[in-house]
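Note that one protein chain of the assembly has been removed; the remaining protein chains are unaltered in position.
Our next item is subunit A:
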Amino acid sequence: MSTEDKIKYTEDTLDLDGKQEYTITVYAENRIGLLNRIAIIFSKRKINIESLNSSASEIDGIHRFNIVIHEGYEVVRKLARQIEKQIEVLKVYFNTNDEIIWQELALYKVSTDEIAEKVTVERLLRQYGASAVVIRKDYTVFAVTGHREETDALVKALEPYELIEFVRSARVAIIKDSAGFHEKLKEFEAIEPGEELVENEFLEKGGKIFTM
């Protein structure tokens, strides 16, 4: 869904002034300094970035940022346009939580003795969908992938058992309604004469993979 389509889609269904979580997806060239250029757009308006992930995208050489902020629709829309305006940014989407599939990864380091004595590892694994990444004599590292509430729940559960270290990754999100960027990229590249399209194995079966 493009930012423009989104206007029509959202206006009837959402409280425009109400703040909520938005996930911004940015397709951009992989260039030094671009992250700063994007971050400045938020800090200029004194808006806090809740989570930021920078990674590869479905297309070789194109970077994908996921940025989570808590703001109103109008503000997010303006931010999206300001980001999209940057020279090395190809496209910006913004979505509410019901429009995306998202995950965060959390790691928990706990004392193996503590955990073995007071709580069964098995129970933790089952109840929180955790997996044991490392089990050593002195400590064990669990991993949980899921939504914020899920990773938070295990923090709570482990609190009584000496949680030595905790870390959570940024959010990564897939837009439910997106067909990926392959077709869009062709449009972007079309004007340039002689430039070969980036070949991608998903081009032929895009529909199959991205329809949800």
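For this structure, a couple of remarks:
Following the convention adopted for this analysis, a residue touches a chain if its C-beta (ideal position, glycine included) is under 8 Å from a C-beta of that chain, and two chains touch if they have at least 3 such contacts; residues count from 1.
Note that contacts and distances are computed from a predicted model.
Hidden from the displayed complex is a chain whose UniProt protein name, among "Sugar ABC transporter", "Heme exporter protein C", "Succinyl-CoA--3-ketoacid-CoA transferase" or "Acetolactate synthase", is "Acetolactate synthase". Listed residues A:20, A:53 or A:82: the one in touch with the omitted chain is A:82. Screening A:44, A:70, A:118 or A:147 for touch with the missing chain picks out A:44. With the whole complex as reference, residues 28-29, 32-33, 36-37, 40, 44, 77-78, 81-82, 84-85, 87-90, 185, 188-189, 191-193, 195 of subunit A touch the missing chain.
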